[in-house]
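A single protein chain has been omitted from the complex, and every remaining protein chain is retained in its original position.
To keep things simple, chains are lettered A, B and C as they appear, and every chain counts its residues starting from 1.
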Amino acid sequence: MNFDYDSEQNDLREAVRGLLARAYSDSEQRRGVVKADPGFDEKTWSRLAEMGLLGLPFAEDDGGMGAGPVEVAIVAEEIGRVLAPEPFIETVVLAGGLVSAVGTAEQRAEILGGISEGSTIAVFAHAEPRTRWAATAREVTATQSGDGWTLTGVKEPVPSGARADLLVVSAAVDGGTGLYLVQGDAAGLTRTAYRTHDGTRAANVRFDGTPAQQLGEGGDQTAAIERALAEARIAYGHEAIGAMDTALRTTADYLKTRKQFGVTLNKFQALTFRAADMYVSLELARSVALWASMVQDAGGDVVAAADRARLQVSRAGRHIGEEAIQLHGGIGVTAEYSVGHYTSRLIAIDHLLGDGDWAAARLAAKVADYETVDPLGAPYAG
Amino acid sequence: MNFDYDSEQNDLREAVRGLLARAYSDSEQRRGVVKADPGFDEKTWSRLAEMGLLGLPFAEDDGGMGAGPVEVAIVAEEIGRVLAPEPFIETVVLAGGLVSAVGTAEQRAEILGGISEGSTIAVFAHAEPRTRWAATAREVTATQSGDGWTLTGVKEPVPSGARADLLVVSAAVDGGTGLYLVQGDAAGLTRTAYRTHDGTRAANVRFDGTPAQQLGEGGDQTAAIERALAEARIAYGHEAIGAMDTALRTTADYLKTRKQFGVTLNKFQALTFRAADMYVSLELARSVALWASMVQDAGGDVVAAADRARLQVSRAGRHIGEEAIQLHGGIGVTAEYSVGHYTSRLIAIDHLLGDGDWAAARLAAKVADYETVDPLGAPYAG
Amino acid sequence: MRLQLSPELEAFREEMRTFFTTQVPQEIRDHVAAHRELEKDDYIRAQRALNAAGLAVPHWPVEWGGKDWTPLQRHIWREEMQLACVPEPLAFNTSMIGPVLAAFGNQEQKERFLAKTANLDIWWCQGFSEPDAGSDLASLRTTAVRDGDDWVVNGQKTWTTLGQYADWIFCLVRTDPGAEKKQRGISMLVFPMDSPGVTLRPIELIDGGFEVNEVFFEDVRVPAENLIGEENRGWDYAKFLLGNERVGIARVGASKRMLAQAKQHAQEITVDGRPLADDPFMARRIAEIENELVALELTALRVVANSADGKPHPASSVLKLRGSELQQAATELMLDIAGPLSLASFADGGSDVPDWARAATPHYLNYRKVSIYGGSNEVQRTIIAGSILGL
Partner (left out) sequence: MRLQLSPELEAFREEMRTFFTTQVPQEIRDHVAAHRELEKDDYIRAQRALNAAGLAVPHWPVEWGGKDWTPLQRHIWREEMQLACVPEPLAFNTSMIGPVLAAFGNQEQKERFLAKTANLDIWWCQGFSEPDAGSDLASLRTTAVRDGDDWVVNGQKTWTTLGQYADWIFCLVRTDPGAEKKQRGISMLVFPMDSPGVTLRPIELIDGGFEVNEVFFEDVRVPAENLIGEENRGWDYAKFLLGNERVGIARVGASKRMLAQAKQHAQEITVDGRPLADDPFMARRIAEIENELVALELTALRVVANSADGKPHPASSVLKLRGSELQQAATELMLDIAGPLSLASFADGGSDVPDWARAATPHYLNYRKVSIYGGSNEVQRTIIAGSILGL
């Protein structure tokens, strides 16, 4: 049992941090990038590919690096640290994760290879206007037509849904929820993009008898979706940890330098104590996020671990995001200063894939089934 | 619409405050009184009677003063201010309230007269070891025998249950819950008294074919019990307001005088801000408590108003009770200093007749039935 | 103590409710209800509708259009206005410079400005805060130096709300740099925003909107008659102005409106085919916020019912603090009801996400300001600890 990165992991962390520090050296640089579609920097995306990060978790046979969840977590945390808007988790962890989990050898080779090279941006089109953080699909349906399939219905909001070259789509089908591949230029596909409050892009994606290819061998894929969503929740948790870390550090620096009534703000104990409480929230959330990645690595119950991480990170994100602004005062609510963007992104992460109350309700439903939690034992140790 | 006491109410307040200030001039005086059974001062009880306070809400025809809920609230708040342990709410508001609401003219005259004179201490024996803040009875049953009744079962905890001269007992009977009168010296009555953490007394009261007289004309009295409990919740709310007020004032005084690191504690902003938050909790709770008494006075929906007061006062009581100790430090947890006793009593009040979560659940069950709350309109204005 | 309103006040409340819900253009009230940004013209039309009925400046002296109402009447007027989603009369005009002019301006200034201020013929903005003078306002640096019949103003203001719409600005300037107490060297000047040397820079907020500005002054010449009251007494006028209508900031009516909307939207959102409103946790969360709002409203009523004598009730300092917390709780509730749909913040045509859900996150982010402006919650706690608890 240990929480230390090995030297390769530390090297990876430094390399990613260096790359992103150049791409997003300050908040104005990011503001410029997210102003224009697609809401991220294609050049940075290529650099992430060149560094091998876009194939990080995929098997080497599928053109990936064969790295584990801890490496993915390291990248996600560095992304959060500078609010890099590139759709790493959407493409690599979520869409890529589904393809590598259920795709045929052929699909894996083609799609994961393209993702790894940076030539294919794939996203998971799953959320529907009238469902709420479910692992199943209701409003988009799949119909067999000849040896192919067609999809009909609406997915929204789909992060980077308009920019994506390839959509992995969940759809209701006899016997449950299936997964399908839709090309960005497919017929009967209408995508309406818009900016989201955190500077990224999402889209309304409308299927109207749109031709699609079945991902994998078919059958009900709800379990695979639940697992992929859990792994994405864990990765988003690490992105949030990176964001909270920067938000706290930015706030502490501000308290040390900003003067009111002739003294710097860190002379006001009520403010420094609140900063201390932010640190407590951050470190507790960090512990659970790191643990969840280790559970995934150990082959334990990743869904249960993701719920725990989700709850802890959500509570910490609200607390730190709101306090970071409040402790800054007026400048904290301006788009010209960095900290408000961190609050905005933390709120976005919280509403992707299930918020804290959602996770708490899932944990509450099971709380009577066991006496105590042993985070190093079953069902987490695998 | 106004929140001011009239001059008579101000006089009443001063008179009660004066009487109780003599009886409980400091926390040691109270400690002495509660050490010995019955846990309160019989002499103070007589003085309350002489001042007419024990008959305050009863009709003049029944030997009372015919005063309203606001006058009762004034007495309750003064009791809370010094933690007077006399069973005013238990005897006058709860037991007396039930007798005056459902008793026959004869019962009212006899019992309420005795309560008003201070010669009869009556309490409501209602809580049962296996029920939780219900308005009905389950474990004590009533059986008709000849022209009288007998009761069997257990009530616990019953505040002042062993000292009481007369018990008003709720019991399950065909068609619902009935109310019965049992004399303290009745056959087949076993009462086991014990101290409670707040210095008062409660008892296990066991009925074994105990002869009882029916209160009022019989039939299901659940509605009358629900109403009496609501009126008692409001009165306890005012007792809690008085207790919180003293706890906050004591804490503020301590911060002004206690020195650490060479300065008084009120130089530590983190502490003074927390005292400010205590004040906010207190004043918001006070507003709802006063309002609930006005609703009762106006003949509005006293049960709904009591739930609102219960929730607000409960949250404030936890907050203020816990912070009062924390801001004091070690001395706050000693029985030799006053503030911890206030915390203890606030917790006791919170668990009598339903706590904050209990009230919140009741309010939540109805929240979809209306659009907005108008505290000056229906159903509160009567 | 009495719960009910007197028949007169009941009638008054009914009169207000009827006026606001029938005489103020529906589409403007719909904008407010949907938390959409208002156009300049929306503000003007709404205020003129009120002013035409004598309901824009009831708290002013009667001779300048005031109503001589009790604090309770003013409270009812404001609450009903908020419940009806009527945009409140521009605070800079009606709660700030107007009362200052009425109290401290000379007769000529009153005649020149007050009627146009009430009718929003002149749109005023506030020039108080500076980059290095926020909560610590008295350390402001903008200077006005007397030169012949003019004051020459140089410096910078910030957080000037809706300055982009303003015709005139009322401004705190340092006229005596040598004053022993820095509060004593400050004066209040008013001048047109199109005066030579005035430039305005909008500040984008995290919700993507533009409602505050930086205002720069470079050798702006202000005629001496534009000094309000006495030279170097500006701090007193500022305190008078900021203390004005402290009660209004509880914004109970606005929060009640938001909570009512939240209840309705929780009925529209479905979870596994059942309305979110049926989720016991959601119902409980709504019930807890609602009870806090009841407590706040009753506290506001206690304050207005007792402050007839003029001096504010001690509990009034609670109103801004808890009022802002509950406004934020309501916006956060709405955000969490929208849930996954809250991502679609700037969706336009071609989206299946309802308007209210699109607006939820920007509104939540925008409302972080309410615990900061108008005396931050930290300032409020300082007042409570100091003035009330004597700490």
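Couple of notes before you dig in:
In this text, contacts are C-beta pairs under 8 Å (C-beta built on N, C-alpha and C of every residue); 3 or more make two chains touch, one makes a residue touch a chain.
Computed from a prediction, not measured in an experiment: that's the story for all the values here.
From the options B:L166, B:A285 or B:I325, the residue with contact to the chain not on display is B:I325.
Interface note for the absent chain: among A:A109, A:A186 or A:A381, the touching residue is A:A381.
Screening A:M51, A:V70 or A:A223 against the full complex identifies A:V70 as the residue touching the chain left out. If you put the missing chain back, the residues of chain C touching it would be 280-281, 284.
One chain is missing from the display, and on chain B it is touched by residues 127, 129-134, 154, 156-157, 159, 190, 192, 194-197, 202, 204, 259-262, 268, 270-271, 318, 322, 325-326, 329-330, 332-336, 340-341, 343-344, 347-348, 351-352, 355, 357-358, 360-361.
Contact between chain A and the absent chain runs through residues 1-6, 9, 70, 248, 252, 255-256, 266, 272-273, 275-277, 279-280, 283-285, 287-288, 290-291, 293-295, 297-298, 300, 308, 311-312, 360-361, 363-365, 367-368, 371-373, 375-376, 380-382.
Methods note: only the chains that are shown with their structure count from here on.
Set against the C-alpha centre of chain C, every other chain centre is closer than that of B. Between the CA-based centres of chain A and chain C the separation comes to 38 Å, rounded to the whole angstrom. Averaged C-alpha coordinates put the centre of chain B at 42 Å from the centre of chain C.
Shared contact sites, meaning residues of chain B that touch two or more other chains, fall at 272-273. Touching two or more other chains at once are residues 378, 381 of chain C.
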